[in-house]
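Of the protein chains in this complex, one is absent; all others appear in place.
Entry: chain A
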Amino acid sequence: MLKSMSVVREAIDADVGDEPDGAMAESEARQAASGRKVLPIVEGLVLLAALIAPLVLQDYLTVFATRVIILALFALSFDLVWGYAGIMSFGQALFFGSAGYGVALLARDLDITNIFLVLPAGTIIGLTFALLLGGFLLLGRHPSSVIFVALGTLTGSYAADRLARGWYYLGGQNGIPSISPMTLGGYEFSEGPVFYYLTLGILVVVYLLCRFLVRSQFGLALAGLRENEQRIAFFGYKAQHLKAIVFAVGGTIAGLAGSLYAFHEGFVWPNMVGVVVSTQVVLYVLFGGSGTLIGAVIGTVIIEGVSFWLSDNYRDIWPIILGVLLLLVILFRPLGLISFVLAERERVGSFGAKPKENEKEKRNAAS
(Lines give C-alpha, C1' and ligand atoms only; values in the text may rest on other atoms or scores of the structure.)
Protein backbone atom coordinates (compact mmCIF):
# COMPACT_ATOMS: atom_id res chain seq x y z
CA MET A 1 0.00 0.00 0.00
CA LEU A 2 2.86 2.33 0.82
CA LYS A 3 4.26 1.68 -2.61
CA SER A 4 0.96 2.38 -4.33
CA MET A 5 0.58 5.67 -2.43
CA SER A 6 4.01 6.72 -3.53
CA VAL A 7 3.22 5.81 -7.15
CA VAL A 8 0.05 7.91 -7.04
CA ARG A 9 1.92 10.85 -5.60
CA GLU A 10 4.58 10.66 -8.31
CA ALA A 11 1.95 10.29 -11.02
CA ILE A 12 0.14 13.39 -9.87
CA ASP A 13 3.40 15.29 -9.46
CA ALA A 14 4.29 14.45 -13.03
CA ASP A 15 0.97 15.76 -14.24
CA VAL A 16 1.08 19.10 -12.53
CA GLY A 17 0.76 21.83 -15.11
CA ASP A 18 0.84 19.44 -18.08
CA GLU A 19 -1.78 17.78 -20.07
CA PRO A 20 -2.66 14.66 -18.13
CA ASP A 21 -1.66 11.28 -19.33
CA GLY A 22 -5.23 10.19 -20.06
CA ALA A 23 -7.12 7.59 -18.13
CA MET A 24 -4.10 6.36 -16.19
CA ALA A 25 -3.58 9.58 -14.24
CA GLU A 26 -7.31 9.95 -13.79
CA SER A 27 -7.81 6.54 -12.21
CA GLU A 28 -4.82 7.00 -9.93
CA ALA A 29 -5.97 10.41 -8.79
CA ARG A 30 -9.42 8.97 -8.07
CA GLN A 31 -7.84 6.16 -6.12
CA ALA A 32 -5.94 8.68 -4.05
CA ALA A 33 -9.06 10.78 -3.55
CA SER A 34 -11.21 7.80 -2.72
CA GLY A 35 -10.82 8.15 1.00
CA ARG A 36 -7.88 6.00 2.06
CA LYS A 37 -6.70 8.41 4.71
CA VAL A 38 -3.20 7.89 6.05
CA LEU A 39 -2.77 11.17 7.87
CA PRO A 40 -5.12 10.52 10.82
CA ILE A 41 -3.46 7.14 11.39
CA VAL A 42 0.01 8.72 11.48
CA GLU A 43 -1.26 11.46 13.80
CA GLY A 44 -2.88 8.89 16.09
CA LEU A 45 0.28 6.79 16.27
CA VAL A 46 2.45 9.81 17.06
CA LEU A 47 0.04 10.90 19.81
CA LEU A 48 -0.04 7.40 21.27
CA ALA A 49 3.76 7.22 21.33
CA ALA A 50 3.92 10.66 22.94
CA LEU A 51 1.38 9.69 25.60
CA ILE A 52 3.21 6.57 26.72
CA ALA A 53 6.76 7.92 26.35
CA PRO A 54 7.24 9.07 30.00
CA LEU A 55 5.94 5.70 31.22
CA VAL A 56 8.68 3.78 29.44
CA LEU A 57 11.52 6.31 29.35
CA GLN A 58 14.03 6.92 32.12
CA ASP A 59 13.71 10.28 33.91
CA TYR A 60 16.55 12.01 32.08
CA LEU A 61 15.02 10.93 28.78
CA THR A 62 11.64 12.35 29.78
CA VAL A 63 13.38 15.68 30.33
CA PHE A 64 14.93 15.34 26.87
CA ALA A 65 11.55 14.38 25.39
CA THR A 66 9.96 17.50 26.92
CA ARG A 67 12.52 19.65 25.13
CA VAL A 68 11.73 17.82 21.89
CA ILE A 69 7.99 18.44 22.32
CA ILE A 70 8.64 22.17 22.85
CA LEU A 71 10.81 22.25 19.73
CA ALA A 72 8.05 20.40 17.84
CA LEU A 73 5.66 23.20 18.86
CA PHE A 74 8.19 25.67 17.49
CA ALA A 75 8.45 23.59 14.27
CA LEU A 76 4.65 23.76 13.87
CA SER A 77 4.96 27.54 13.73
CA PHE A 78 7.45 27.32 10.89
CA ASP A 79 5.38 24.72 9.03
CA LEU A 80 2.38 27.04 9.08
CA VAL A 81 4.47 29.89 7.73
CA TRP A 82 6.46 27.99 5.10
CA GLY A 83 4.45 24.84 4.46
CA TYR A 84 1.07 26.56 4.23
CA ALA A 85 1.66 30.21 3.35
CA GLY A 86 4.90 29.76 1.37
CA ILE A 87 6.75 32.40 3.41
CA MET A 88 10.40 31.42 3.75
CA SER A 89 11.06 32.70 7.25
CA PHE A 90 14.74 32.29 8.05
CA GLY A 91 14.22 34.17 11.27
CA GLN A 92 11.59 32.16 13.10
CA ALA A 93 13.89 32.02 16.16
CA LEU A 94 13.42 35.77 16.57
CA PHE A 95 9.91 35.13 17.91
CA PHE A 96 10.92 32.02 19.83
CA GLY A 97 13.93 33.65 21.46
CA SER A 98 12.47 37.08 22.13
CA ALA A 99 9.58 35.45 24.00
CA GLY A 100 12.11 33.35 25.92
CA TYR A 101 14.06 36.47 26.89
CA GLY A 102 10.85 38.30 27.70
CA VAL A 103 9.60 35.72 30.20
CA ALA A 104 13.11 35.31 31.63
CA LEU A 105 13.15 39.05 32.36
CA LEU A 106 9.67 38.86 33.90
CA ALA A 107 10.90 36.10 36.21
CA ARG A 108 14.25 37.76 37.01
CA ASP A 109 13.23 41.39 37.45
CA LEU A 110 9.56 41.28 38.43
CA ASP A 111 9.40 37.84 40.00
CA ILE A 112 6.46 36.93 37.77
CA THR A 113 6.41 33.17 37.13
CA ASN A 114 2.70 32.33 37.23
CA ILE A 115 1.92 30.12 34.25
CA PHE A 116 -1.23 32.11 33.46
CA LEU A 117 0.83 35.27 33.18
CA VAL A 118 4.11 34.16 31.64
CA LEU A 119 2.76 31.97 28.84
CA PRO A 120 0.31 34.62 27.56
CA ALA A 121 3.09 37.21 27.92
CA GLY A 122 5.48 35.13 25.81
CA THR A 123 2.75 34.50 23.26
CA ILE A 124 2.02 38.23 22.99
CA ILE A 125 5.73 39.02 22.60
CA GLY A 126 5.96 36.52 19.70
CA LEU A 127 2.81 37.96 18.13
CA THR A 128 4.03 41.55 18.48
CA PHE A 129 7.40 40.89 16.87
CA ALA A 130 5.74 38.91 14.07
CA LEU A 131 3.26 41.71 13.41
CA LEU A 132 6.05 44.29 13.27
CA LEU A 133 8.37 42.25 11.05
CA GLY A 134 5.56 40.74 8.97
CA GLY A 135 3.94 44.13 8.47
CA PHE A 136 7.21 45.53 7.21
CA LEU A 137 8.17 42.58 4.99
CA LEU A 138 4.81 41.42 3.66
CA LEU A 139 2.36 44.28 3.58
CA GLY A 140 3.75 46.31 0.73
CA ARG A 141 1.48 47.40 -2.11
CA HIS A 142 3.00 44.75 -4.34
CA PRO A 143 3.90 41.19 -3.34
CA SER A 144 7.33 40.76 -1.77
CA SER A 145 9.68 38.21 -3.31
CA VAL A 146 10.54 35.03 -1.40
CA ILE A 147 14.20 36.14 -1.32
CA PHE A 148 13.33 39.55 0.14
CA VAL A 149 11.30 37.96 2.91
CA ALA A 150 13.93 35.26 3.54
CA LEU A 151 16.70 37.85 3.83
CA GLY A 152 14.51 40.22 5.85
CA THR A 153 13.65 37.58 8.44
CA LEU A 154 17.25 36.34 8.49
CA THR A 155 18.47 39.88 9.13
CA GLY A 156 15.90 40.34 11.92
CA SER A 157 17.07 37.19 13.62
CA TYR A 158 20.75 38.02 13.16
CA ALA A 159 20.29 41.54 14.50
CA ALA A 160 18.44 40.21 17.57
CA ASP A 161 21.28 37.74 18.20
CA ARG A 162 23.88 40.57 18.04
CA LEU A 163 21.75 42.76 20.25
CA ALA A 164 21.37 40.03 22.87
CA ARG A 165 25.12 39.34 22.82
CA GLY A 166 26.03 42.96 23.24
CA TRP A 167 23.46 44.16 25.75
CA TYR A 168 24.52 43.83 29.35
CA TYR A 169 20.92 43.98 30.62
CA LEU A 170 20.18 40.81 28.66
CA GLY A 171 23.23 39.06 30.06
CA GLY A 172 25.44 39.46 27.00
CA GLN A 173 27.08 36.29 25.67
CA ASN A 174 25.98 34.28 28.72
CA GLY A 175 22.31 35.08 28.42
CA ILE A 176 20.07 34.91 31.50
CA PRO A 177 20.85 31.91 33.71
CA SER A 178 18.94 30.33 36.58
CA ILE A 179 15.40 31.37 35.69
CA SER A 180 13.01 30.52 38.52
CA PRO A 181 10.59 27.70 37.68
CA MET A 182 7.14 28.44 36.26
CA THR A 183 4.50 28.28 39.00
CA LEU A 184 0.81 27.71 39.55
CA GLY A 185 -0.17 28.90 43.01
CA GLY A 186 2.36 27.18 45.25
CA TYR A 187 3.24 24.49 42.70
CA GLU A 188 6.52 24.73 40.78
CA PHE A 189 6.81 23.15 37.36
CA SER A 190 10.19 21.50 37.38
CA GLU A 191 11.56 19.15 34.74
CA GLY A 192 9.85 15.77 34.66
CA PRO A 193 6.60 14.03 33.73
CA VAL A 194 4.30 16.89 34.82
CA PHE A 195 6.13 19.41 32.66
CA TYR A 196 6.13 16.82 29.87
CA TYR A 197 2.37 16.31 29.92
CA LEU A 198 1.74 20.05 30.27
CA THR A 199 3.81 20.64 27.14
CA LEU A 200 2.22 17.75 25.30
CA GLY A 201 -1.24 19.09 26.17
CA ILE A 202 -0.32 22.50 24.78
CA LEU A 203 1.15 20.90 21.64
CA VAL A 204 -2.03 18.89 21.04
CA VAL A 205 -4.29 21.91 21.48
CA VAL A 206 -2.16 24.11 19.20
CA TYR A 207 -1.90 21.28 16.67
CA LEU A 208 -5.68 20.88 16.56
CA LEU A 209 -6.18 24.63 16.15
CA CYS A 210 -3.64 24.71 13.30
CA ARG A 211 -5.34 21.70 11.73
CA PHE A 212 -8.68 23.44 11.93
CA LEU A 213 -7.23 26.54 10.32
CA VAL A 214 -5.48 24.81 7.42
CA ARG A 215 -8.49 22.58 6.69
CA SER A 216 -10.88 25.54 6.60
CA GLN A 217 -11.75 27.65 3.59
CA PHE A 218 -8.96 29.94 4.79
CA GLY A 219 -6.69 26.92 4.24
CA LEU A 220 -8.12 26.56 0.73
CA ALA A 221 -7.11 30.15 0.02
CA LEU A 222 -3.64 29.33 1.37
CA ALA A 223 -3.44 26.26 -0.88
CA GLY A 224 -4.22 28.51 -3.82
CA LEU A 225 -1.67 31.03 -2.62
CA ARG A 226 1.05 28.36 -2.44
CA GLU A 227 0.36 27.07 -5.92
CA ASN A 228 -0.06 30.35 -7.72
CA GLU A 229 0.02 33.59 -5.78
CA GLN A 230 -0.57 35.77 -8.84
CA ARG A 231 -3.67 33.80 -9.77
CA ILE A 232 -5.11 34.32 -6.30
CA ALA A 233 -4.49 38.06 -6.52
CA PHE A 234 -6.36 38.16 -9.85
CA PHE A 235 -9.39 36.61 -8.14
CA GLY A 236 -9.40 39.57 -5.76
CA TYR A 237 -7.76 37.95 -2.71
CA LYS A 238 -5.57 40.22 -0.63
CA ALA A 239 -2.74 37.72 -0.82
CA GLN A 240 -0.32 39.74 1.29
CA HIS A 241 -2.89 40.06 4.07
CA LEU A 242 -3.40 36.30 4.12
CA LYS A 243 0.36 35.85 4.40
CA ALA A 244 0.71 38.43 7.15
CA ILE A 245 -2.05 36.73 9.16
CA VAL A 246 -0.35 33.34 8.95
CA PHE A 247 3.01 34.94 9.75
CA ALA A 248 1.48 36.49 12.88
CA VAL A 249 -0.09 33.18 13.93
CA GLY A 250 3.29 31.51 13.39
CA GLY A 251 5.01 34.14 15.52
CA THR A 252 2.43 33.63 18.27
CA ILE A 253 3.05 29.88 18.39
CA ALA A 254 6.82 30.39 18.29
CA GLY A 255 6.45 32.81 21.22
CA LEU A 256 4.51 30.24 23.23
CA ALA A 257 7.16 27.61 22.47
CA GLY A 258 9.97 30.03 23.39
CA SER A 259 8.48 30.83 26.79
CA LEU A 260 8.01 27.14 27.60
CA TYR A 261 11.59 26.50 26.49
CA ALA A 262 13.00 29.25 28.73
CA PHE A 263 11.31 27.82 31.83
CA HIS A 264 12.09 24.23 30.95
CA GLU A 265 15.79 24.81 30.34
CA GLY A 266 16.07 27.37 33.14
CA PHE A 267 18.15 29.76 31.04
CA VAL A 268 18.11 31.70 27.76
CA TRP A 269 21.10 32.56 25.63
CA PRO A 270 21.69 34.54 22.40
CA ASN A 271 21.57 31.51 20.07
CA MET A 272 17.92 31.16 20.97
CA VAL A 273 17.00 34.27 18.94
CA GLY A 274 19.67 33.78 16.29
CA VAL A 275 20.38 32.15 12.99
CA VAL A 276 21.38 28.76 14.41
CA VAL A 277 17.98 28.00 15.90
CA SER A 278 16.23 29.62 12.91
CA THR A 279 18.03 27.19 10.61
CA GLN A 280 17.39 24.26 12.91
CA VAL A 281 13.63 24.72 12.65
CA VAL A 282 13.82 24.88 8.84
CA LEU A 283 15.59 21.52 8.88
CA TYR A 284 13.04 19.93 11.22
CA VAL A 285 10.23 20.82 8.84
CA LEU A 286 11.99 20.00 5.55
CA PHE A 287 13.16 16.68 7.00
CA GLY A 288 9.74 15.62 8.25
CA GLY A 289 7.78 17.06 5.34
CA SER A 290 6.37 20.56 5.10
CA GLY A 291 2.71 21.42 4.69
CA THR A 292 1.42 18.49 6.74
CA LEU A 293 1.79 19.70 10.37
CA ILE A 294 2.55 16.16 11.56
CA GLY A 295 5.66 16.15 9.34
CA ALA A 296 7.05 19.03 11.41
CA VAL A 297 6.53 17.04 14.62
CA ILE A 298 8.05 13.87 13.16
CA GLY A 299 11.01 15.79 11.72
CA THR A 300 11.76 17.39 15.09
CA VAL A 301 11.52 14.10 16.97
CA ILE A 302 13.75 12.25 14.52
CA ILE A 303 16.42 14.93 14.11
CA GLU A 304 16.63 15.54 17.86
CA GLY A 305 16.46 11.81 18.65
CA VAL A 306 19.13 10.88 16.13
CA SER A 307 21.37 13.80 17.23
CA PHE A 308 21.03 12.64 20.83
CA TRP A 309 21.89 9.06 19.99
CA LEU A 310 24.73 9.93 17.60
CA SER A 311 26.32 12.38 20.02
CA ASP A 312 26.38 9.64 22.62
CA ASN A 313 27.85 7.01 20.35
CA TYR A 314 29.99 8.94 17.88
CA ARG A 315 31.19 11.74 20.05
CA ASP A 316 33.51 13.37 17.50
CA ILE A 317 31.96 12.88 14.11
CA TRP A 318 28.22 12.91 14.86
CA PRO A 319 27.48 16.28 13.23
CA ILE A 320 28.96 14.99 9.97
CA ILE A 321 26.82 11.85 10.06
CA LEU A 322 23.74 13.93 10.84
CA GLY A 323 24.56 16.36 8.01
CA VAL A 324 24.90 13.54 5.48
CA LEU A 325 21.64 12.01 6.66
CA LEU A 326 19.80 15.33 6.26
CA LEU A 327 21.27 15.84 2.80
CA LEU A 328 20.22 12.35 1.70
CA VAL A 329 16.64 12.90 2.78
CA ILE A 330 16.41 16.34 1.19
CA LEU A 331 17.98 15.00 -2.01
CA PHE A 332 15.90 11.86 -2.41
CA ARG A 333 12.75 12.83 -0.53
CA PRO A 334 12.30 16.54 -1.17
CA LEU A 335 8.81 16.33 0.31
CA GLY A 336 10.24 14.91 3.53
CA LEU A 337 9.92 11.61 5.36
CA ILE A 338 6.13 11.89 5.51
CA SER A 339 5.99 11.46 1.72
CA PHE A 340 6.85 7.76 2.19
CA VAL A 341 3.32 7.23 3.42
CA LEU A 342 1.36 10.25 2.28
CA ALA A 343 -0.05 10.80 -1.24
CA GLU A 344 0.16 14.29 -2.70
CA ARG A 345 -3.63 14.48 -3.01
CA GLU A 346 -4.06 13.80 0.68
CA ARG A 347 -1.30 16.25 1.57
CA VAL A 348 -3.16 19.00 -0.28
CA GLY A 349 -6.24 17.69 1.47
CA SER A 350 -9.83 18.78 1.59
CA PHE A 351 -11.32 21.90 3.08
CA GLY A 352 -14.34 22.31 5.31
CA ALA A 353 -17.08 19.71 5.75
CA LYS A 354 -18.62 18.41 2.56
CA PRO A 355 -21.15 15.61 2.79
CA LYS A 356 -21.91 15.81 -0.92
CA GLU A 357 -18.33 15.19 -1.81
CA ASN A 358 -18.23 12.09 0.35
CA GLU A 359 -21.17 10.66 -1.56
CA LYS A 360 -19.38 11.31 -4.78
CA GLU A 361 -16.19 9.76 -3.48
CA LYS A 362 -18.06 6.65 -2.43
CA ARG A 363 -19.49 6.39 -5.91
CA ASN A 364 -16.03 6.79 -7.39
CA ALA A 365 -14.64 4.15 -5.08
CA ALA A 366 -17.43 1.74 -5.98
CA SER A 367 -17.01 2.18 -9.73
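By definition in this document, a contact is a pair of C-beta atoms (placed from the backbone, for glycine too) under 8 Å apart; a residue touches a chain by one contact, two chains touch by 3 or more; residues count from 1.
The definition used in the following text is that contacts and distances are computed from a predicted model.
Chemist: Have a look at "Nitric oxide reductase NorE protein", "ABC transporter ATP-binding protein", "Succinate dehydrogenase hydrophobic membrane anchor subunit" or "Stage 0 sporulation protein A homolog" and point out the UniProt protein name belonging to the hidden chain.
Modeler: "ABC transporter ATP-binding protein"
Chemist: Which of A:151, A:223, A:306 or A:341 touches the chain that is not shown?
Modeler: For the chain that is not drawn, the touching residue is A:223.
Chemist: Taking the full complex into account, find the residue in A:81, A:245 or A:342 that is in contact with the omitted chain.
Modeler: If we include the chain that is not displayed, A:245 is the one touching it.
Chemist: In terms of residues, what is the contact footprint of the unshown chain on chain A?
Modeler: 12, 15-17, 19-20, 25-26, 29-30, 33, 141-142, 213, 216-218, 220-221, 223-224, 227-228, 230-239, 245, 344-345, 348, 350-354, 356-357, 360-361, 364
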